[in-house]
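As you look at this complex, bear in mind that one protein chain is not there, while each of the others sits in place.
Right after this comes subunit A.
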Amino acid sequence: MSVNSIRDTFFEECEELLEALVEGLAQMEDTSDDMEVVNAVFRSVHSIKGGAGAFALDRLVSFAHSFETVMDKVRDRALAVDEKLMGLFHRAGDHLADLVAAARDETELDDEIETGLVNELESYLDGDTAVEDFCFDAVTLDFDGPQIDLGGEDPVSSARVFHIRFAPSRALYENGHEPLLIFDALAEFGSLSVEADLSLLPEFDSFDPADAVLSWQLSLTTSEPETTLHEVFEFVEGLCALEIEMDQTAGPQAIELPEPSALPDEAVSPTPQDTALPQISTDVPVGVTSAETLTGKKPDPGQGKSTTAPATKELRGPKPTLRVDLDRVDRLINTVGELIINQAMISQRIEELDLPTVAHLTNELEAYKLLARDIQEGVMAIRAQPVKPLFQRMSRIVREASDATGKKAKMVTVGDSTEVDKTVIERLADPLTHMVRNAVDHGLELPAERTEAGKDQTGTIRLSAAHRSGSVFIEISDDGAGLNRERILAKAMEKGLVPPDVEFSDPEIDNLLFLPGFSTAGQVSALSGRGVGMDVVKNAVHALGGRVSITSTPGKGTTFAIVLPLTLAVMDGFVISVADQTMVIPISSILETIRPNPRDIHVVGTDSEVVSVRGSYVPIVDVADSLGLGQCDDKNSNGILLLVSTEMQGLTALRVTAIHDQRQVVIKSLESNYAAIPGVSAATILGDGKIALILDPEELIRLAHAPGHDPFAQHSRMELRHG
């Protein structure tokens, strides 16, 4: 493991710590009294500081230290958390995240914010500024041995002789100390002579090896001040009898400091290593602290017990994990995709052979298929990540948006442990940011308006995630005033986005928001209006194979719902035929398949058809027609109807010629291999090696409502063949 990879791990760990920090701060909002939570927050900041120190990221260390010092005061209950301090903590957390990012990317951050934050933080520290307490240079540390205080004097001329009596107690040895090490440390300060006092050594038959029977009389000639000698004994304070006396008679004398090798024989010969001890020493007052203070200490019975419970051992601690380069996972996913295609091909070939007794072969083939699917699901699970970090980032957006707009907002999250493909999470960040910002900026009312409406002054932005039937559902809702439909409609008409004098249903009006070129606010605010409209959000979600829809209740709020596929690589689809072409349609979008009775189909107007399904009429969209492949060849057969539910116009029946199979298909991007085609989301390779287009039902329906549009016009007819 190289230093660089440790550095990478550090930043990865920082991400986790920042996550824990944001989560902890959110919990503090509810229960600032829970010291476990405060502790967790403290630890997050503290660990970032600790790691940053190792990489000499001074600025990060310094800020984390200021932050941590205030948090420590809260932990010690010396400081109560109020709304103002909570806000400061949030901002400090945000800034810490910025500092981590800047350190990682080796960019510089604006000092101004930091200075302001540090000043604010330090205003909670009653004058004893955090920075003064914490001096980085000095901290590197303690290994270099105690600082030599020359006091302006020539060290040679100020050498003095100290007489030290050192009598360790049994506890000293029990704490892992070793007198030799202390002598080593002393020997580095000058010339040391050591004499062992063996007077307490018992007869051999009554000898207890664990007893402390030896004591020593030392004499050290050094130019070090007495305090330095005490430092050497810092960690044995209370574990020994210790007397340090300066030899008054000797006084300062001009002696040459001997080389360590020139020490008298009795002295412990210092090892060639030139480091002093880890401060095994300091300001010990001369004299003895009773060893009883240590040995009489009662162990915490609870802790003692827990150490001897090996039964629970395996359960403790985080599960072991493995960090893997993402590229390797992606390569594996690709290979699994090929495996699935290969499996489909083998199935097909075997079928074509038309063997007489294939029963056992079919079984094994089925097992192969299941195994391939297991592998695929396993690999997908590697890429799955909880949405929690994504959601947590949104709390910052909410905070910043509410600061900028003067609206009060808090964020709640539901289901943030829901796992979604890593790429989906990454590509969802921007649209989600925009939607959350919108929710605060346009969704919520100002505090005064909310009070007037009988609501809590603070609005709630709710983010939720859940898995439902092979899809991921993400909702962003606010409890604001709801959409102003009159204004939306007026705006859309003014911009010429919709024809005038057309009756729109409420959901239809709501969906106008997604039209390109639509901007809701009367004036584009600095916050939401960053040149990004909801159409961009929609496209981004769409690019992930997802849908976004909107529901709004006046006075109660607005909800945006995003439905996404679990994975971007493989999906379950129906293999269908449309106008002699084999195509695939995602199963997740199909509610029901119907072989319609001709008498259930009615023609409305000139060529619109509806089908009666259990008493309600559902419009029929001919897929071949939508794609510009001509009408369904055999009108009389009526084909098969696939019932889908869309955001655009509710329930719709898609007419196809036939359904051939239901299978897992590997999604191959059409855009990167060919070009985007309306109504088609991607392509796949079937068992016979042919390429089949994967249809996008929503888009097909939209196309059907845009007459005269021939998606294939620019591309000529496609004859795609694999290989």
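Definition applied: contacts are C-beta pairs under 8 Å (C-beta built on N, C-alpha and C of every residue); 3 or more make two chains touch, one makes a residue touch a chain; residues count from 1.
The criterion applied here is as follows: contacts and distances are computed from a predicted model.
Chosen from "Acyl-CoA dehydrogenase", "Cytochrome c oxidase subunit 3", "Two-component system, chemotaxis family, response regulator CheY" or "FAD-dependent oxidoreductase", the protein name that UniProt gives for the omitted chain reads "Two-component system, chemotaxis family, response regulator CheY".
Residue A:E174 is the one among A:D82, A:E174, A:E452 or A:D580 that touches the chain not shown. Among the residues A:F42, A:F67, A:F189 or A:F391, only A:F42 touches the chain that is left out of the figure. Mapped onto subunit A, contacts with the missing chain fall at residues 1, 3, 6, 9-10, 12-13, 39-40, 42-43, 46-47, 49-51, 53-54, 56, 139-144, 171, 173-178, 180-181, 184, 234-235, 237-238, 271, 273, 275, 277-280, 282-283, 293-294, 297-300, 303-304, 306-308, 310, 313, 316-318.
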